[in-house]
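Below: one structure, written as structure tokens.
Only a single protein chain was left out; the remaining protein chains are all shown in position.
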Amino acid sequence: MAGNTFGRILRLTTYGESHGAGIGGILDGCPAGLPLSEADMQRDLDLRKPGQGRTATARKESDTVRILSGVFEGRTTGTPIAFHIANEDQRSRDYGNLAQVFRPGHADWGFFQKFHGIRDYRGGGRSSGRETAARVAAGAVARLLLAVHGIHVQAAAVELGGIAVPPEERDLNGALARPYFAASDSVVPLWDQRVAAARAAADTLGGIVAVRACGVPAGLGEPVFDKLDALLAYALMGVGAVKGVEVGDGFAAARHTGSGNNDPLTETGFASNHAGGILGGISSGQDILLQAAVKPIASIPRTQQTIDREGRPASVLVGGRHDLAAIPRIVPVLAAMTCLTLADALLLQERMQALPESMLPQPRPAALQRRRS
Amino acid sequence: MAGNTFGRILRLTTYGESHGAGIGGILDGCPAGLPLSEADMQRDLDLRKPGQGRTATARKESDTVRILSGVFEGRTTGTPIAFHIANEDQRSRDYGNLAQVFRPGHADWGFFQKFHGIRDYRGGGRSSGRETAARVAAGAVARLLLAVHGIHVQAAAVELGGIAVPPEERDLNGALARPYFAASDSVVPLWDQRVAAARAAADTLGGIVAVRACGVPAGLGEPVFDKLDALLAYALMGVGAVKGVEVGDGFAAARHTGSGNNDPLTETGFASNHAGGILGGISSGQDILLQAAVKPIASIPRTQQTIDREGRPASVLVGGRHDLAAIPRIVPVLAAMTCLTLADALLLQERMQALPESMLPQPRPAALQRRRS
Amino acid sequence: MAGNTFGRILRLTTYGESHGAGIGGILDGCPAGLPLSEADMQRDLDLRKPGQGRTATARKESDTVRILSGVFEGRTTGTPIAFHIANEDQRSRDYGNLAQVFRPGHADWGFFQKFHGIRDYRGGGRSSGRETAARVAAGAVARLLLAVHGIHVQAAAVELGGIAVPPEERDLNGALARPYFAASDSVVPLWDQRVAAARAAADTLGGIVAVRACGVPAGLGEPVFDKLDALLAYALMGVGAVKGVEVGDGFAAARHTGSGNNDPLTETGFASNHAGGILGGISSGQDILLQAAVKPIASIPRTQQTIDREGRPASVLVGGRHDLAAIPRIVPVLAAMTCLTLADALLLQERMQALPESMLPQPRPAALQRRRS
Partner (left out) sequence: MAGNTFGRILRLTTYGESHGAGIGGILDGCPAGLPLSEADMQRDLDLRKPGQGRTATARKESDTVRILSGVFEGRTTGTPIAFHIANEDQRSRDYGNLAQVFRPGHADWGFFQKFHGIRDYRGGGRSSGRETAARVAAGAVARLLLAVHGIHVQAAAVELGGIAVPPEERDLNGALARPYFAASDSVVPLWDQRVAAARAAADTLGGIVAVRACGVPAGLGEPVFDKLDALLAYALMGVGAVKGVEVGDGFAAARHTGSGNNDPLTETGFASNHAGGILGGISSGQDILLQAAVKPIASIPRTQQTIDREGRPASVLVGGRHDLAAIPRIVPVLAAMTCLTLADALLLQERMQALPESMLPQPRPAALQRRRS
């Protein structure tokens, strides 16, 4: 199966290249009756808009989204929601020299091999980070759907260029208001210096993004393969530039002992959350905690060694306008993918209501009654 | 969709609980003509057999697999390959006390919530690590299929209880012959001490497993969502106890600069492999490199704080026979999931042959001719 | 994707060949809490058991089903339900001569071409009608699930060897108690004569099966491609020997005028049911009415013209023990496929509950309130 569809009940299929007519998608499976407008999508899209912030390029794309179907009189109708974002301000000439060579660290080589030498090389074509706009637009619908159920997803940068936000300062709530969508105020001047140094060195930076989902009910996720953490790892690792994903304590958990890593259950809830809100692949009702490692931008402003289509040595200087770090623009993308994953899992779990309450074991355990109320 | 099916072209569906009749699965989509016997599956199954090694329990399950369909006169026929592994040596009475309480760090709570209070609590039921035997049995078929195409997958433990194999000593080749399936000889006595200390402290350990796939052709993986690294992250994170997944340099890549992280292309191949063999979600032809963080075993031999089905405080002492670490038994499981993912991606990529060579751009680039030859 | 999985939420994957170890399947996605035993499956299986009735062979297979997972203390647990039916009374020697030639009207040629000359020729292998036992076993679970929601599926033979049950005599209710699972008593002696004549002529017969589903709520089916009638056509046409499927008036509707074919809506329901309970691909709340054309059994007791593996002319006399008509044994198979399709559609529709009632338009139209009550 071609790889441009995401989700099972709430299904997003996307299209579009960096320098074609535009990008967009079809979101199928959204329940009827959800209030939705283009402004709802635009709000999230504006968060990943280029041309903002200290790590950004000078491109000015307005990324204006248009809804083409599935909404009537201000509400979703249950039919497919198509949306389109026209490409603007394309300067394809910047990329003409890329037809013959492969940019190191980019998808050029893979697409060339996969599609038998055929590719739209302008700005990376389909492999451009620009495709993530469609994810964000659809993620906005998922976000609204989750909000109806009291679920909220937040994301923030917690590390940039090797400089991490101290754990005790982490504040995801206020991130969207900060430069870099940073998880603390204190780190911003340090990151400013780091970015300035990288820019001076004609280099680029990577970082780490944290995502948190609050209000997720217990019971989401489908063992044994479609565990909730497996689906989230798939969702986040599928975003370009992500090279690692952690749930809860992640790699640090590998160094814990069992007695330190287990989260005791108490009458008022779990006593800790090393697991990151997912036990045995099923949401526990605690906050879901994720981290994604983001590699440095591959398009560095230097001449690099490479080969051409004939396999001969060549050099390449990547023109165009490129960000210095995927942070902050990747932050709303990772939040969107988390929203899409959780909304899909939520809609899928609803099927469990298929047996009448009266058929389930009686009396109902108190723990379960709490969840249902 | 229920979550017990893995893969798109090569599809594995599994079943079974820890203390039911047995576990098994159906592997659908395997090409006709592959030589296959029960011994091929058994060889891999024996690698995850309990009762071996210093971190193991004393259980003695023979885990004997029987093929029920899809093989005729020693070859696969292209029809579904069903296999069954009967459960033996079950001591369900060890688990009787678990009907009323939730073990910390286990899936008990999630299953209870997900399935409305109904669960097979004996040995964890479906959430038992025992389900991974079906993955390993099916993974053996994928391994044979990959071998036909010159692809080989290896896995090894590279860290246990916080003690890592030094990078320069890593040797995945010989791991299956070493205790712990360790990536070096030198680390074995250190791990022995670490394990002894944990056992004395009535505690358990976690670790890190590395997986490498050699011989993978360029072109596997389906952007934008079904990137090869996304599928691998899904595959590994879906194994119980895994809390983090890295591709290539993983979280370390977040601290690199672009100039240090890019892998230059040269006439004779890539000059480095920070990317771990995947660029833009598509295999590059280099070795694929993965790491998985494995949390410590949740069943510690101590009384722990928890709640019962009614939500009241309770304590639990997990009986039964439990490993002290998921390592080494998780090593062949992670290798199997990697095999299944790669074989599926390989079979899916074959569809690209659908246009005759004569329809593709001429003359063929030299780089591509190399790949095809 | 390999073709041995059926359904989206309630997913059945089957395996097995006519002369292998047995046949069976995994039913995934069944809600937790449904009372289920092997006897429930066996009851339906016994309806398609060979060796009964005037069109049957002399084979005596007990077709005893064993549940291997997914049921605990008499209820489904929400995990995969695996079941196995061991093959018995196999006389493979009857089929030895079929290794070299292709039986006319059978799947031999197709399997040979599809799987590159590799096939289990014994009794048709995977293409044997025997695979339908797995469908019936799983269909029994779907039937129980539907019953919980007040949905009941009935099927009966309405035509055999060209002799049809008069429309006004059709009674699907009592069919299981009649020979041939016939839709009327009056037709039985006529069919007896037709069968005797065919047997004397060393020939076989076809017929037509009607299926009716009562109690189906309005709203099932997913336009535009997964219309309920499209899914049912897929389900029934996928049963071996079925060559045509009709919904409601079917081909007769092609000869109606619009004024005669439309079903008027009245205060107390629809005034007619030409549509067969499905409008625009969505169930209307009326009875769902289907018909399937069943071709005559291809294994006729005569020497037939064919070719061998080398493409040379050959003759074949199909030995083994074969029914004279697929009726009556195909009747419970078609009912089972209808049950599986409807249960899957029902579970999928549940996802639409994902918005709270309070978010939907107020006040609720009376028509809709009726449905919900």
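Letters are used for the chains, namely A, B and C, taken in the order the chains are written, and counting of residues starts over at 1 for each.
We adopt the following convention: a residue touches a chain if its C-beta (ideal position, glycine included) is under 8 Å from a C-beta of that chain, and two chains touch if they have at least 3 such contacts.
Predicted model only: the values in this text are computed from it and were never measured.
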Of A:Leu68, A:Ala196 or A:Leu317, the residue that touches the missing chain is A:Leu68
Among listed residues C:Ile67, C:Val294 or C:Cys339, the absent chain is touched only by C:Val294
Even though one chain is not shown, chain A touches it at residues 1-5, 8-11, 13-17, 20-26, 28-29, 32-33, 66-70, 72, 75-82, 84, 114-116, 118-120, 125-126
Touching the unshown chain, chain C contributes residues 1-6, 8, 14, 102, 104-118, 126-127, 131, 159, 161-162, 198, 201-208, 217-227, 229-238, 240, 243-251, 253-267, 271, 275-276, 278-285, 293-300, 302, 304-307, 309-313, 348-349, 352, 355, 360-361, 364-368, 370-371
Logged for chain B, residues touching the omitted partner chain are 1, 9, 29, 31-34, 78-79, 145, 148-149, 223, 346-348, 350-356, 359-361
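We adopt the following convention: only the chains that are shown with their structure count from here on.
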Using the average of all C-alpha atoms in each chain as its centre, how far is it in Å between chain A and chain C? 44
So the centre of each chain is just the mean of its C-alpha atoms; given that, what is the distance between chain B and chain C in Å? 38
I need the residues of chain C touching at least two other chains; which ones are they? 1, 9, 29, 32-33, 78-79
